[in-house]
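Part of the complex only, each chain left as placed.
Chain lettering (A and B) follows the sequence in which the chains are written, and residue indices restart at 1 in each chain.
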Amino acid sequence: MSIELRNRLFEQLDQLVLVDPHTHINALDPSSHTLADILGYHYYTELSHSAGMPKELIEEEGISDKEKVGRLIENFGPITNTIQYSWFIEMAQKLLDFDGDSVTSDNWESLYDAAEKKMSADSWTETVFEKSRLESVFLTNDFDDPLEGFDTKKYVPCLRTDDLVFHLTNPRTKVRLHEATDTDVTDVASARAAIGKLFEHFTSKGAKACAISLPPTFAPVHVSDARAETALSAVLSKGADADEADQRAVSNFIFWTLAENCRSYKLPFDLMIGVNRKVFPAGVFQGQDLYDSRVSLIQYKDLLNAFPDVTFPISVLASVTNQELVSYSWIFPNVVANGHWWYSNTPTYIQQDCAARLEAIPRTKQIGYYSDMYKMEFALPKFAMYKRILAKVLAENFVIDRSWSEEAAVELGTQLLRGNVETIFDVGR
Amino acid sequence: MSIELRNRLFEQLDQLVLVDPHTHINALDPSSHTLADILGYHYYTELSHSAGMPKELIEEEGISDKEKVGRLIENFGPITNTIQYSWFIEMAQKLLDFDGDSVTSDNWESLYDAAEKKMSADSWTETVFEKSRLESVFLTNDFDDPLEGFDTKKYVPCLRTDDLVFHLTNPRTKVRLHEATDTDVTDVASARAAIGKLFEHFTSKGAKACAISLPPTFAPVHVSDARAETALSAVLSKGADADEADQRAVSNFIFWTLAENCRSYKLPFDLMIGVNRKVFPAGVFQGQDLYDSRVSLIQYKDLLNAFPDVTFPISVLASVTNQELVSYSWIFPNVVANGHWWYSNTPTYIQQDCAARLEAIPRTKQIGYYSDMYKMEFALPKFAMYKRILAKVLAENFVIDRSWSEEAAVELGTQLLRGNVETIFDVGR
């Protein structure tokens, strides 16, 4: 009975047209051209690498798309259990009319050719949007992105700020900042001015969020202008050779300035907390990052108190931090629980984390899911995975355990999937 | 089949008459007078605040009880998903004969009036005890509580010691201590004498536990009398300006002295580990505390080894600490796993934590649940929530997975709900 119930709830949730509130889509080239764009997604390359496929084989320069796809699929045996493999199969079935349930050395080539044909249609991106029931997607834009050449209602700009907060030590960042803002950043005042111009530019182009990913060691505090001045001067002159304390003070100053601008420009500030970069430097492209799960939201106490008017949609990398996210969202009016990020984006952790959020965070303060995708084709299977789990949690924990009606359960699911994205980011309505 | 089984087990567990081993009931005014007493519970005010209701609206001075209730209920839309909202509805249904399943702007006023009428009956408290199948409740008494004017068999005193351990820096604490014990605390000897008098007083009034809540940074160690002497002298003279090391030494000295008295007076020492106070100072009353889940029971190693004769019923604030609680209860004879506390008192975490305890801690060393309530009306829905989850775990993990008989499962549940409270706290038998 529970399985039929889950299916009924899923069918209803699956009808919704959605806005995807975090992706890495390139608005100028949103969908795939061949299966190489699909299988180039780091999940496939890193899992294949982890399962023993040499990096040189995966990332060899100059091989054709078809050769690359063939090599990866020939090595898919060890990862057929993973949920990521199931995304590929479901995508192939639903978008490419593939009718098997595994892609192997025997059938990949015809799938490759069929995919290439479909993807070459002018309407392909539109087809993917429709079949995926997506209305629009948030982007992840570098701060110096001109944000031109695309429909910003459909591809919603989002100011990504990792470079500003953590890489001002890199002289190239300063140059890019100058090019983007026509401001020469030499001190606190010019840094503030430059950042203000970025927000002006982004919001004038319809940006709906500012976002950043943060290492587990980061604990933002306000630094005085005087301290920021010295630190910024050291970092701008010495780069990566600047004292660690100065680098940290600059990160804090810039981060705090971003939050101030989020307040002024009424932009939610997406915090994606917990990633350590390049833990495995010999890994494949985008397959080098991991984490230390010993992180706490208490590190963000000062920030959350200092900016009551800024909404902070927070994502955590490890499920062990999810209960803190539940509790902080339950207490702080400006904290919103946001999606299921990266290493926690697998069914077992989603189910546990989603269930814990649904019963203790106000229903208005939870964003169910974002795809985090690089190519449009992944929205369908990733959201489908989430919707199945959401339907399971609603069925078991609400309809069965708490005697909710199916209508009420679907209404709650709808709010997580669509309603809260609208209200929190002011889009799609 | 599993759902019928769960229901059968629940029905049997629900017949038990219970002793609630931790509440914040005021023995001189135990139950509510209007719905304002119910909805003044911090869960409703903090969730409403978190969902966007201004603190000024919630805590406005001088508004009537009815006005307050109206304001809160009008703003309940965003929290109807929470388990805390379900407590309110179940309480209204079972104690106030409310026959809807949601309280809204349309029906709250008649519920308010009906509640006020019922609650004004002289027998109301008794009615609540009976309908909730409660025999007695533990209190949380300030150290200077005279413990007079109530039946200490029904309202069991418990010595709460946060003020002594953490707030001797506050001159008011010293004054209160003097008033309560007729002892002027000026040094180690007089501090010991005063604390001894508190235990004498409390146990003479039938106290059955000593209790304290502890921040995640606390790691009790024994300090020498000489060190305690200097530290106490600094704290008593400088208050909050005393060195942090002196403050910590005083906390350690007092805490250790409490444990020594627990040993002498044979009182269990409830440790409630993990809360950070005032993380969100702009929050509503009692809605400002959160936590850092990076805490370990290894911090209590010295204590647990030093006091083998003291029973420590331990509550942890975050579910990520539950496995340590399971393991420490499994190894240390003097550690008992105690209830599901505060931010872990929601179904998803209770289910996981309860299941893990049931299969690895001796059955004599687990206290199933306490309500932590401020008003008597909450025992019914909170215990009902717990009993449903316990029935689910017993059904699925014992009857189905491990082929236990239903009788054996109910017997285990009964021990968690009632038997162990009797044996561990020496009450109710």
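Here is the rule we go by: a contact is a pair of C-beta atoms (placed from the backbone, for glycine too) under 8 Å apart; a residue touches a chain by one contact, two chains touch by 3 or more.
Worth saying up front: this structure is predicted, and the values here are computed from it rather than measured.
Trainee: Start from the 2 shown copies and tell me what the total comes to for the whole assembly.
Mentor: 3
Please note the rule applied: only the chains that are shown with their structure count from here on.
Trainee: How many degrees of rotation map chain A onto its copy chain B on CA atoms, rounded to the nearest 5?
Mentor: About 120 degrees of rotation relates the two copies.
Trainee: Find the geometric centre of each of chain A and chain B from their Cα atoms only, then give the gap between the two centres in Å, rounded to an integer.
Mentor: The computed centroid separation for chain A versus chain B comes out at 39 Å.
Trainee: Spell out the residues on chain B that touch chain A in their complex, using ranges where they run on.
Mentor: Contacts found on chain B: 3, 46-47, 49-52, 78-84, 86, 276, 279-283, 287-288, 290-294, 318-320, 343-344, 346-349, 352, 388, 392.
Trainee: Inside the complex, what are the residues of chain A that reach chain B?
Mentor: Those residues of chain A that touch chain B are 294, 296-298, 301, 304-305, 308, 320-321, 323-324, 326-333, 352, 355-356, 358-365, 397, 400-402, 412.
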